[in-house]
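A protein chain is absent from this complex, but the other protein chains hold their places.
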Amino acid sequence: MKKVSQIQTLIIDGKEVGGKSDESILQVAKENDIFIPTLCYLEGLSDYGGCRMCIVEVKGMPRLVPACTTLIREGMEVTTNSEKIHNYRLSILALLFTERNHICSACVSNGHCELQTLALKLGLTHVEFPYIFPKMPVDATHDRFIADHNRCVLCGRCVRACHEVEGAHTKDIMGRGITSRVITDLKESWGSSKTCTSCGKCVHVCPTGALTEKGKSVAEMEKRRQFLPYLKLMRERR
Amino acid sequence: MEKVKIATSWLDGCSGCHMSLLDIDERILTLLESADIVYGPLVDFKDYPQGVDVAIVEGAVSSDEDEEKITKIRKLTKILVSFGDCAITANIPGMRNYFPTKELYERAYFENADLNQKRPSIRIPHLLSHARPIHEVVTVDVFLPGCPPPADVIFYSLSELINGRLPDLKGKTRFGR
Amino acid sequence: MSKEIKQTSLKEDRRLRMVDRTMRIYGNEPHALIETLHAVQESYGFIDTDLMQYVAEKLGVPLSKVYGVATFYHFFTLKPQGEHTCVVCTGTACYISGAKAIMDDFAKKYDLLPGETTKDNKLSLLTARCLGACGLAPAIVFDGVVAGKQTPETVSNTIERWFKNEL
Partner (left out) sequence: MNFEELHEIAKIENEKRAQFEYSINVCVAAGCMSCGSLELLTSFKKEIERRGIENWCKAKGVGCLGLCSAGPLVSVQRYDQKSEVIYKSVTLDNVHEIVDALTGEPVGRLACSKEMSFFKNQQKIVLENFGNIDPEKIEEYIAVGGYEPLYTVLREMSPANVIEQIVKSGLRGRGGGGYPTGLKWTTVMKASGNQKYIICNADEGDPGAFMDRSVLESDPHRVLEGMAIAGYAVGADKGFIYVRAEYPLAIRRLKKAITQAEQLGVLGRGIFNTPFNFDIKLRLGAGAFVCGEETALISSIEGSRGNPRPRPPYPAEYGLWGSPTLINNVETFANIPAIIRNGSAWFASIGTEKSKGTKVFALAGRINNTGLIEVPMGTTLREIVFNIGGGIPEGSKFKAVQTGGPSGGCITSDYLDTPADYESLTKLGSIMGSGGMIVMDDTSCMVDVAKFFVEFCMTESCGKCVPCRDGSAQMYHLLSKITSGEGNINDIHMLEKLSDLINNTSLCGLGMTMPNPVVSTMHFFKDEYLAHVHDKICPAGVCNMKRGGRK
């Protein structure tokens, strides 16, 4: 029994908008050109709700909610940006910068990185929390790709793309908390993976310079993601 | 009207930020109408003077010498500007932070040295265990990120500071290039 | 192909039967992963890569997921344990009643940090997040037997007796 989606009206940032009942606040906001920052969200992948960048205020709800996983309701009043929300987002972004080693100036994704762009858009000019400077490995064993854990934000996009779209589930996250890390198979080198199809989807969905193509120099790594919603649609119709 | 006293300095950095400062080209003359550069690598003064209004410092705090310098600058300056990514994030100098300093010395003076494999005999500044952003050591008033920060943004920031305002740098410059 | 040889020798392993049995009980369904890893750890003492691969194939679970799950849960260990194991409870009651002093003593006397095994493979030190024996804080599990109200002295007594093969 498939639920029929209904049209609902709601207010986002004072603007009256409409959407389908199975749409999230984020989707409806996007359709109406209202900007909500995101990081782990990517159209074409399942919703994750991990990065907390898209938190918004909903009138009557006791807590801030992630716009990506909260469905709209009739009469909902959403505030996507207030001083409080903005400050929380800045702090979360700052925490992400402290966690690994994001050296933008020496990164192949410089200029095309979602983390870097978010810092620019939200006006993060410095990070108030102390940097952790963990020693992280770089896996360059694959013929075509590199995994640089220094740049990883653990958004889980690669894991989801590999599992949900490619169907290989070569990548997953190991450990937990601050020590979690993205792995290939049984924490093996990427180059020796028997399950990896080398399709490159993980590389292109990665928001930062954690997964990149070989042979790219600083600022040369641009990602292509247009294929994703298309692929999703085609697979649903299969 | 008395001119605003500007000092510049660099700690553990590549001087690229200072180069970018020079990239404001002839606009520097406009700035100098109402400001003096009283200290820094671009001018020839030996000691850091009293009563500096604005200090622009590039580079991370990496050695005991850097630590002394920045503490002194902070003490004698009204407004301290963290200038560029190394000053704000430790950036490239921070890439050595995952290695013990002993290994760094080994690498620099022995493994990578073709001739004369020894620690320098004259005193060199002692490396701290980590290269740190300036604001983890002293209080910073203005952050001007970029590697290097674009000349236009430097000009804008200096103009604001000279006119007694704190520049609003949000959305104007980012980490990296 | 040393791996294949190891796999065949695995099949003859009696310990493997318990693992197989567990998987069978759950119909070799992917959701039996955690129960199966428990069975692996119980029969082998730890979870090694070959066994993870074996379990992954049998249950039809991706390799990376098996590894992800095995490392997510702290009860599982991927390293072989020493002859004797000592689990120090680091729950709140034990912590404020002196578990810290016991841990410090391990570091001092045996050069052991939690999760480590001595070089001679005699002794492993582990920690647990509350054994539920808070009434007896600080509590320690010596080779699977819970002992309460421990001090650095009572702990080293037990360990010395292990070393002298008295226990």
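Here are a few things to note about the model shown:
Letters A, B and C mark the chains in the order given here, with residues in each chain numbered from 1 onward.
The working rule: a residue touches a chain if its C-beta (ideal position, glycine included) is under 8 Å from a C-beta of that chain, and two chains touch if they have at least 3 such contacts.
It should be emphasised that the depicted structure is a prediction, and the values quoted were computed from it without experimental measurement.
Counted over the whole complex, the shown chains touched by the missing one are A, C. In the complete complex, the hidden chain is touched by one of A:N32, A:T79, A:T98 or A:T195, namely A:T98. Of the residues in chain A, those that touch the hidden partner chain are 47-52, 55, 63-66, 69-71, 88, 91-92, 95-96, 98-99, 128-130, 132, 154, 156, 173, 175-180.
For chain C, the residues touching the chain absent from view are 30-35, 37-38, 61, 65, 68-69, 72-76, 90-97, 128-137, 139, 145-148.
Rule of thumb we're sticking to: only the chains that are shown with their structure count from here on.
For the pair chain A and chain B, there is no chain touching both partners. Nearest to the common centre of all protein CA atoms is the CA centroid of chain A. Per-pair tallies of C-beta contacts place A-B first.
The distance from the centre of chain A to the centre of chain B, each centre being the mean of the chain's C-alpha atoms, comes to 34 Å. Mean C-alpha position of chain A lies 36 Å from that of chain C. Rounded to whole angstrom units, the spacing between the C-alpha centres of chain B and chain C is 51. Taken in their complex, chain B has these residues touching chain A: 82, 85, 88-92, 94-95, 97-99, 130, 132-133, 135-136, 140, 143-145, 147, 169-171, 173-177. Put simply, chain A touches chain C in their complex at residues 163, 168-176, 183-187, 195. Here chain A touches chain B in the complex through residues 97, 101-107, 110-111, 113, 116-117, 119-123, 125-128, 130-131, 133-136, 219, going by the rule given at the top.
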